[in-house]
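One structure is given below, encoded as structure tokens.
All protein chains but one are shown at their positions in the complex.
Order as written gives the chain letters A, B, C, D and E; numbering starts at 1 within each chain.
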Amino acid sequence: MIVGGGKTARDYIKPLRDMGVNEGLLDLVGIRASRLNAYTLTLLLGDRAYPEVPGSIEQFLEYWATGRIVVAGGFQPGQSTNAVSALVAEATHSDILYNLTTVDGVYSDDPKRNPKARKLDTLTVKELRGIIEKNKAEAGTYELFDRLALDIIERSKIKVVVLDGRDPWNLIRHMKGEKIGSLVLPD
Amino acid sequence: MIVGGGKTARDYIKPLRDMGVNEGLLDLVGIRASRLNAYTLTLLLGDRAYPEVPGSIEQFLEYWATGRIVVAGGFQPGQSTNAVSALVAEATHSDILYNLTTVDGVYSDDPKRNPKARKLDTLTVKELRGIIEKNKAEAGTYELFDRLALDIIERSKIKVVVLDGRDPWNLIRHMKGEKIGSLVLPD
Amino acid sequence: MIVGGGKTARDYIKPLRDMGVNEGLLDLVGIRASRLNAYTLTLLLGDRAYPEVPGSIEQFLEYWATGRIVVAGGFQPGQSTNAVSALVAEATHSDILYNLTTVDGVYSDDPKRNPKARKLDTLTVKELRGIIEKNKAEAGTYELFDRLALDIIERSKIKVVVLDGRDPWNLIRHMKGEKIGSLVLPD
Amino acid sequence: MIVGGGKTARDYIKPLRDMGVNEGLLDLVGIRASRLNAYTLTLLLGDRAYPEVPGSIEQFLEYWATGRIVVAGGFQPGQSTNAVSALVAEATHSDILYNLTTVDGVYSDDPKRNPKARKLDTLTVKELRGIIEKNKAEAGTYELFDRLALDIIERSKIKVVVLDGRDPWNLIRHMKGEKIGSLVLPD
Amino acid sequence: MIVGGGKTARDYIKPLRDMGVNEGLLDLVGIRASRLNAYTLTLLLGDRAYPEVPGSIEQFLEYWATGRIVVAGGFQPGQSTNAVSALVAEATHSDILYNLTTVDGVYSDDPKRNPKARKLDTLTVKELRGIIEKNKAEAGTYELFDRLALDIIERSKIKVVVLDGRDPWNLIRHMKGEKIGSLVLPD
Partner (left out) sequence: MIVGGGKTARDYIKPLRDMGVNEGLLDLVGIRASRLNAYTLTLLLGDRAYPEVPGSIEQFLEYWATGRIVVAGGFQPGQSTNAVSALVAEATHSDILYNLTTVDGVYSDDPKRNPKARKLDTLTVKELRGIIEKNKAEAGTYELFDRLALDIIERSKIKVVVLDGRDPWNLIRHMKGEKIGSLVLPD
């Protein structure tokens, strides 16, 4: 399980950015905030989780070798926690990566700006890349996956399911066969 | 420099306590929050600070050996970051410990409940212990130092200066000889 | 399993104290001695034990995640290994903590000074605290539990059984239902 | 100083790829090979270098705090050691990054395929990105910088000098003011 | 499983030796090369292996506690990876150590120099020591075991089987009872 820095990251980064701290160090603070989130989740999972948060993919694999769930936050400046998910999915030979986010799937365009945007049930990585690049060029706010994440799921042919994580039961619903979210397939 | 978990710690601990997480694990989350604060301060100090936050007094001493400022948060459940300050002051043979807090000194009683309480310019550790124990018995909210901190400053005869840290320049003012805050002297 | 520094700790600390080493550093030497004892016990337990001695509660939990017995010594200056036991019992959600010591239970007073002192079969944490504080005030030698240990077993409602560990079979006898030692119950 | 995996990485990766090992694990082997190269360089630098190779930017900063030269290899799958250089340059607030490679500068096009390609004395990051993307699209072999490296030097306005490292004295020559290589300037 | 540095070690050490690097540091480079080999083997073993390479016998035992195969390279300058095998066999209470090498067993003398040398089906550690010391005195090239390895298998009465590892199936053949290789028995 990989979690982002969320509100805590934004709250810590904002005043530091105003004070002129550079982007690399801001990312490091955001990573630490995501690890605080990951640590909290670890405690809630109790004995099922490894009780420490890994700082790199190599450390992730060591914790993983104990047979426990490993909860990670960020690994490195310059990449999102989506990239961490993809790195972990690849290194653990996973077939599928669940991305629980704040929208109910991948849209053909940014739904906030384009009323004709429609949710896609299935799409290819190449199509996903096209949608992201197109929107990124203009706004930079519609980013389900960063490029490193896309590169990795593409080269290792990992399927991705995008679900609305605001209701975590959607994960169970999808596993039981309900038709929700979007499925991103290798090209 | 030792920093507490502050608002972040409280924000993370509250929902977890409501979910029934035990006090030992809640303390661990609070410790991680204090380390996030410490890490942020580390970045602001730049090359003057060691770029990592120690998890124990032994690790603190290793980082300290590089000649850099070391910024720590919590070390262990069941103790405050005041105890961490005292442990660090003792292990580094410090003569004096500056405690920057949200009041302008030590009062003879809790000023919120006793209008006759007056700020003490100088007091002994024994007197400080008396004031804290008396107030703790009733309310538990007026805690400048926990008992481990008191035990350590007492056994190693470390002077403590309590200052109002809401204006950090008070530290400089005190060092220049201005008569502010309270001085706690060995018995 | 948590072990103290015993004779080795005392033998190393005495000459250092005579040379003026401060109490914080003496505690660090005592902690290392207790870890030597813990390591030795680890080897005797063979494959059932994790083959390394943790230096903090966070490290304890990592070793514990392998499913092996973890043997610890001290964690930090300013606290006894009783405090370590309580920290570990709390973090592992244990119901009961066995304290194997050199007396056969908790007495109503220090048996060396008060001939009327009698062993208590059952007592509350509050009563235990009263007995310890009372004796501590005068002598400082009758200390089954330090205050941090008391605080933790109280806040997390951990039962404590005090047994005479000079005969380790007492542990088995108690588990089989024999009425030996003293039982300390949450208030 | 950051070094790549070179021939050793290629020699180890090739048979593993033939055996079906996935790209993430192949990258991990390449990273280890680059660390062997880094370690070797460390030894040659003697007391001027920190005697260990960092595995992450966080570890890099810790070693860096000793005041020694730090030699790193790769950090993470999915990125080149150029990305490592950019991460390090940013985190250490460097103004300039020297990239010693096997060509004598940046060309307007791939010189192997386009005889009209000419070396550029100065160019912007944006122009560099254009040249790389254009060539990548077709061949994937002409890659001075990966995208993460470009993103970082762009966001933190780090100047890059590309030099022919087959003659390491070019570094000294450039520092003395000789007009060699290419200078990449922030947009 | 313990692996040596092989060709990679020799390729890295040779130019460094020509540059005057001392033998202790050359050994450190050889150790890192053996760890690269060990890491590669780790990846090929997948989930059966612990995903990191230990740097000491103490670390080996920690990884071993997870129940996975541990693949090690060198531990320390001044000793061969045969010594590492013997250290590991002893610390894990192993009865037998398989040495897969480039000859098909132990010979009564160096077969390259003495045409009358014959393969020994069974021999004692003392006899093995005699053969090695005799040949070492003259050439230094015929070294199945270094002295530390011999000391350890002798003191802990570990049986050794020497097999031709150029065909790894020999290991299975020997385990099934085929009469190949040489068996070294405690005195």
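Couple of notes before you dig in:
Here is the rule we use: a contact is a pair of C-beta atoms (placed from the backbone, for glycine too) under 8 Å apart; a residue touches a chain by one contact, two chains touch by 3 or more.
This is a predicted model, so every value here is computed, not measured.
Per the touch definition above, the residue from E:16, E:91 or E:117 contacting the chain not shown is E:91. The chain not shown here is touched by just one of C:3, C:25 or C:61, and that residue is C:25. Of the candidate positions B:44, B:65 or B:175, contact with the unshown chain belongs to B:65.
Only one of E:110, E:127, E:151 or E:164 touches the chain withheld from this view, namely E:151.
The missing chain lies against chain E, touching residues 22-25, 28, 55-58, 75-79, 83, 86-87, 90-91, 93, 147-148, 151-152, 155-156. Not every partner is drawn; the one left out touches chain D at residues 46, 50-52, 66, 68. For chain C, the residues touching the chain absent from view are 8, 12, 16, 19, 21, 25, 28-29, 32-33, 35-36, 39-40, 43-44.
Keep this in mind: only the chains that are shown with their structure count from here on.
Copies chain B and chain C of the same chain sequence form an interface built mainly from equivalent positions, shared numbers / all numbers used being over half. If you average the Cα atoms of chain A and of chain D, the two centres end up 27 Å apart. Centroids built from CA atoms put chain D at 45 Å from chain B. Among all residues of chain E, those that touch two or more other chains are 66.
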